[in-house]
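What you see is part of a larger complex, with each chain still in position.
Chain lettering (A and B) follows the sequence in which the chains are written, and residue indices restart at 1 in each chain.
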Amino acid sequence: AAAIATILVLALYSSVMKRKTEALQTSFRLVNLDEKTVDPAQWGKNFPRQFDAYQRTNERYSTRYGGAGSEGMAKSRLEADPRLVTLFDGYAFAIDFNQRQGHAYMLQDQRTTKRVTQKPQTGSCLHCHASNTVAYREEGIKQGAPGTLDEPFDSPNARQQLMAGFESVCKMSYQDATKLVQHPVACLDCHDPRNMQLRVTKPGFIRGIAALAQSGDPTPHLPSIEKWRKGDRKEAYDANRDASRQELRSMVCGQCHVEYYCGPKTTLFFPWNKGLKVEQIESYYNEYKFPDGHRFFDWKHAKAGTEVLKAQHPEFETWSQGIHARSGVSCADCHMPYVREGAIKISDHQVRSPLMDISRSCQTCHRFPEAELKTRVEIIQDRTYLLMGAAENAIVGLIQDLDSARRAGVPEAKLQPAMELHRKAQWRLDYVNAENSMGFHAPQETARILAESIDYGRQGQLLVKGLKP
Amino acid sequence: MKPSQPLHVLAFLAVALIGVLVGSGLFTFISAEGASYLSNDPKVCVNCHIMREQFDGWQHGSHHAVATCNDCHLPHDNVIHKFFVKGSNGFHHSEAFTTMNFHEPIRIKPGNAKVLEANCLRCHGELTGEITAHGTLGVPTDPTQKADLYGCVRCHQEVGHGPRR
């Protein structure tokens, strides 16, 4: 009996030891990475496969609605749909507005857009177009924040450096600020250099997600937030401490693919204090007052006179309303699918449209032929596109009606209710137009938003039609 | 110190009751072919018709030729663990089958899902070394766990039993 027991114990022991060695075995470390290593090429020495793919985000492509085309210049969204020029009249987006392209272009595209070269912009723009963890921290130290760059990112000192630097850079002119950075989004922005774990580093997200946690809006797709809410709430929600790996696989993207305010009147913020739905964001903006006491708005429409809102790429918010998010499917699952390279399986760092690689992006979960999956996406997108056109027509109509009525001498006060409807309709239309999946991330929700946009737009027209000078 | 009389009776009763329990349990276990658990042949799992669906699915699954039920559903880290899981599953399933009291569709339970995941890694650990080097995979379906463990199956649900829908 004693013999058998001994054998069993030994068997157990040896198997445990085997596990432990396996856990340590990772890839070959040639370079020591730390919080100061901004340059992805350095990281690439340890992780050449990920780096190669990362670099390939400079490859151009187009799908029916995605990508920027394979020409030298990104496709212009204004040329593709001239109604946008009317819709954005009086705003920088009416000058230059293109299809997004790969991550490799983000810094260059921002530096060269006419929205920057022809209009004054602040340093806030850099929040999402560059690797800026180090730049923010250095600037923060300059502004008097304690400690050095050697401190780990999750230390209180580093956090103070980051936030102080962020505030300071946001106040600079774009031209001054952009000199502080050299790389588009880099490894450091999403990874902890010590162990490659995912993390979020962008101040806007860190504050925004904490505000969302404070709100009561249900977040079934982000269970760690719901768990935090049940706790004592003494410390703010912190994704790097609280979120699961799967949640971080979306949150790292949510650092940038979100609606934001980054104009000159206040520091950049993500408007999530009431929740992630289109109405909740609208309501937060409507209650938000600028330092001068004026109600929040992005620009005054040149023809309609309305103080309107601008929506920007609310991918994270829209995804949050869809069935994939509820099912625990993350951005990285579709946009960075696993690929086998030789004997090893890694995440595809060539972030791009999943339609470029349907078999890896979709087929592990959906056992349908590639052509069928592509058709499913396109059916959803075609329906969205059609409704978006209808909403644009309604609002272009309303803008013209407001303009004519004003010219005909209808007093401003009488136009006000119709302008209010213009604001609502435009917000909803733009929310969909600025979102980059043409409805795929949340098909029914997107259609609902457009239906409301149409309704408000047409109701606005009805109001104006009834007015006499 | 000598144990008192009542304690003796209690001890005897306890032993008798345990005996009955074990005896009847064993009998049920055997008659319901719970002993199937002791074999590696998938056919013995379907002795229990309730397992028919999974058996059929397994025959259509990609692993039909390379893995049997026990390769995936029993621990292979050490013998004690293996027989512990075998025994407790065997008893539990026999009981459920006999009383016909279980939730349908049948769902793998968290403990067995951990076993399953470990087996994926047993065969594919090298391939997935890079993606597991910095922690297990995780799905946010269970907020009580920071990252629960059924990571592979989230994408590869069909490997064991073929298309699910």
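The criterion applied here is as follows: a residue touches a chain if its C-beta (ideal position, glycine included) is under 8 Å from a C-beta of that chain, and two chains touch if they have at least 3 such contacts.
Everything quoted here is computed from the prediction, not taken from an experiment.
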item	value
Total copies per chain kind in the whole complex, with one of each drawn here	A x2, B x1
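Everything below uses one rule, namely that only the chains that are shown with their structure count from here on.
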item	value
Intercentroid distance (Cα basis), chain B paired with chain A, Å	42
Interface residues, chain B side, partner chain A - complex	77-81, 125-131, 133-147, 154-158, 163
Touch list for chain A against partner chain B, complex	8, 11-12, 15-16, 19, 22, 25-27, 195-197, 221-224, 226-227, 244-247, 328, 333, 338, 340, 343-347, 364-365, 367
